[in-house]
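Of the protein chains in this complex, one is absent; all others appear in place.
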Amino acid sequence: MLPETVAPRKLTPIKAMNEALAEEMRRDEDVVLFGEDIGAYGGVWALSKGLQKEFGPLRVFDTPLSEGAIVGTCTGAAMAGLRPVIEIMYVDFTTCAMDPLMNQAAKIRFMSGGAFCLPMTILAPCGAGTSEAAQHSQSLEAWFLSAPGFKVVMPSTVYDCKGLLKTAIRDNNPVLYLWHKALYDLEEEVPPGEWTIPLGQAAVRREGRDVTVVAYSLMAHRALEAAERLRGEISVEVIDPRTLRPFDLDTILASLGKTGRLLVVHESPTCCGAGAEIVRQVTDRGFDLLKQAPKVLGGRDLPIPFAKSLENAVVPQVVDIVAALRALISGGRVDG
Amino acid sequence: MLPETVAPRKLTPIKAMNEALAEEMRRDEDVVLFGEDIGAYGGVWALSKGLQKEFGPLRVFDTPLSEGAIVGTCTGAAMAGLRPVIEIMYVDFTTCAMDPLMNQAAKIRFMSGGAFCLPMTILAPCGAGTSEAAQHSQSLEAWFLSAPGFKVVMPSTVYDCKGLLKTAIRDNNPVLYLWHKALYDLEEEVPPGEWTIPLGQAAVRREGRDVTVVAYSLMAHRALEAAERLRGEISVEVIDPRTLRPFDLDTILASLGKTGRLLVVHESPTCCGAGAEIVRQVTDRGFDLLKQAPKVLGGRDLPIPFAKSLENAVVPQVVDIVAALRALISGGRVDG
Amino acid sequence: MRFSCEELKEMYGTMVLIREFELSTIEVFAQRMRAGDFPGALHSSEGQEAIAVGVMSRLRPDDYVFSTYRGHGHAIAKGIPLERVTAEVHGRATGASRGFGGSMHLFWKPLNFMGGNGIVGGGLPLALGTAYAAVKRGTDQVTAVFFGDGAASQGAFHESLNMAALKRWPVVYVCENNLYAATTHVSGNCPLEDIADRAAAYGIPGVTADGNDLLAVADAAGAAVARARAGQGPTLIEFKTYRHRAHCMVIPEHRPNQERTAWRERDPIQRLAAMLLSEGLADQAQLDEIRRRARERLEQALEFMRQSPLPQPADIEEVLYAP
Partner (left out) sequence: MRFSCEELKEMYGTMVLIREFELSTIEVFAQRMRAGDFPGALHSSEGQEAIAVGVMSRLRPDDYVFSTYRGHGHAIAKGIPLERVTAEVHGRATGASRGFGGSMHLFWKPLNFMGGNGIVGGGLPLALGTAYAAVKRGTDQVTAVFFGDGAASQGAFHESLNMAALKRWPVVYVCENNLYAATTHVSGNCPLEDIADRAAAYGIPGVTADGNDLLAVADAAGAAVARARAGQGPTLIEFKTYRHRAHCMVIPEHRPNQERTAWRERDPIQRLAAMLLSEGLADQAQLDEIRRRARERLEQALEFMRQSPLPQPADIEEVLYAP
């Protein structure tokens, strides 16, 4: 091997996802990409840069401005045996395609008694922090979690962005894959070549003894930073579930066996969010592991406001995580 | 008063909601009703029977088959100061109006910095049990709970159907009001005249010492029946929250102070459902009240299948609640 | 293309079979309802048989079809085994959708029957996908999608026709205009006289035809299918028709008596029978025999259904996600 190809290299999430798309399209003629402005232009996030050139306009397919028709097309195409990937420009715009997503793609396999397979991936950016206000900043994973039929993937690292996207594309079911806009400029070192990561396998990002923090997507980074700030004060274990359905509860229970304390951090509204579900699962199967009340630090139950001064108040910041961990530990001392 | 009007009378949920609509329309000229087939025909559920005759076609407004346009119209009309009520024929069809519901109605007040008010009510039947399969049987409250901006009302009694609908209509915010199709034939005695019920006030439907069951909509009835079957064996307190946002946590915590055991029962899928959220809130504020793990008996994480033999396996039945309560109590004995 | 005498009689037989199926299904549902059991939603296509049979007559087995909640006729005409349709509608494990779908969700993959749909207009965007798949693979398969006059008010109608027109995809849009959406007259859904005129908004052909005349249906469908198959893009066909029954079993009749009688007289099966007789293509005895055979087929299917087990919950979890 030439040193150039074996040397680790730095990639951004976009470049990593772009590689994943290109590799999967090379590997499997049935993989096709649909979306607005994704062709010659390469997509507003540059996710599909170069792909139309390599795979042609029929496989990297520029659509009209019709999210409903896009998702509908890909649902029908998946039923016909293709393996479509859809870029929705912001996850917020899935509102315009909820019927094909929720009443069709998520249910057709089940309604047909298993006759049809729907291998399709919905790729979309999510999250706040870019001052784009209420209709361009949402994290809508909870809708898809409460609607059986979808799998949900939310990577936080560049390595995962690539490996999980490849697995999502190969999965024979509808997968919602959300990447966080605030990770756009992230650069991380990754190995050369290809890799895949199974869905449903959490990653322990940092080991600790006092408390288990479960955080995904952007919040995994913030949780790690909070843990670092608390070094010497509180020993924090940080677990990134990476995929929310399937969900790796065992890794979390194992950690709780050690720490006995749980904080879940996510950006989407707290009410009926992934945090609530994780608390439900943990209390269901691991209640006796808990030394004290499990806590969720979610986004506030508000839309995302425009002004940065407000936006930061709605979504958990590193300081909020630090404060929540301190409260948890001191609360624990007082209570227990 | 004439005996005729003071005598308690029996009503169905439909008749109760019909009365609520008529009274509120008489009371307030700004209340208008929109929906498919609601005019001369009176609605496929007979909810608007007689209303167009009394209030005319401009206030009881027959729409084309366009849920998006219906919700859009009512959102704009609410912004202009009217107080629209929408009948969506099945809550499942809100998928066709998700953008006006979620990105518009739920957010406009907030995005405008509070300048606009959106007094509007979305009335829809929900739930399984009628062999109508995956696209006509859903309970979608979780979507609306995880999208701040809506209030969510889910009555279980005829008395509540009327009183809560009147309050929902008078509320100055978007309210999702779901009634369960399986309650269609329910007949209950109610007082004559008018009444309202504040949002955010739970009802203790049955007192008990051993365990607190929180159940709403159809499941409140099933929980009561399960409690009755367990009479003498387990003393079950049944609380019906009636509204999920605002949510009356205090009544539940007070009950847990007595019982120390919690079972939440709902029909919608368990994952990220109202049950998970209730467990989150209870563990957040009342962890020390819990003698053992709080449990959620939700719908299975599956679409609703057609055949009755399958449908009953997906949605909690009375026997399932009985079994869950027995397991809870015996689990408690073993663990604690 | 004209049909042979045999073909016509076979199509007549299929129409009669659909009719008998609809009558029997209503009867079984009514029995169950009298017994206090609500067996689900049932939307009869009685009166619209010529559209199902006429359109399918121009499709190949490998062409894709998207149907609706009023789709028994489409399913039978496409060729799903009658046993499977019957078993599905009555919730048996041997049903076309293994009892998971029911009347509104008949699926049959071997014949590319892509499902009924409980959402009005729900199939319209999906039809783009099979059309795309055919283009992508370079096959000449056509996709036909059925929908009603009410469905043409949905945003999905616009998005689907627009995209198909832009990309010249091989879709045949079959609008069964039976004058009503539930209880709403078509004039409450469309400000135009003819829904087909909406094709102009997409620069594609729009055709109106008599949906109760099998040959007119086959002609209109044939032209649209040929166009699609030749890569010339989509067509919107509007068939004027009428359902004999109320919208569904639980909705009382509300349409004017006179209108109903007038349309009864245009019954597509009677019309085809009259034509077969007057042209000397069949005699009454033959037609009676066709009906008898249809009833026999149906009785077999009902028996198959009755012998079939109910679906068992044991493996239900496995159905949701594909391995």
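When the chains are written out, they are named A, B and C in that same order, and each has its own residue count from 1.
In this text, a contact is a pair of C-beta atoms (placed from the backbone, for glycine too) under 8 Å apart; a residue touches a chain by one contact, two chains touch by 3 or more.
Worth saying up front: this structure is predicted, and the values here are computed from it rather than measured.
With respect to the full assembly, the chain omitted from this view is in touch with A, B, C.
The residue from B:Leu47, B:Ala78 or B:Ile304 that touches the chain not shown here is B:Ala78. Of B:Gly39, B:Pro100 or B:Gly208, it is B:Pro100 that touches the chain left out of the display. If you put the missing chain back, the residues of chain C touching it would be 153-159, 162-163, 165-166, 188-192, 197-198, 200-204.
Chain B residues in contact with the hidden partner, per the touch definition given at the top, are 32, 58-59, 61, 63-64, 66, 68-69, 71-82, 84, 99-100, 103-104, 108-119, 148-149, 151, 172-173. Counting the whole complex, the residues of chain A in touch with the unshown chain are 36-37, 41, 44, 62, 64-66, 68-69, 92-93, 95-96, 130-136, 300-303, 305-310, 313-314.
The criterion applied here is as follows: only the chains that are shown with their structure count from here on.
Nearest to the global CA centroid, when each chain is reduced to the mean of its CA atoms, is chain B. In terms of their C-alpha centroids, the spacing between chain A and chain C amounts to 41 Å. Annotation for chain C: residues touching 2 or more other chains are 97, 99-101, 105, 117-119, 122, 155-156, 320.
In chain A, the residues touching two or more other chains are 99, 103, 110-111, 148-149.
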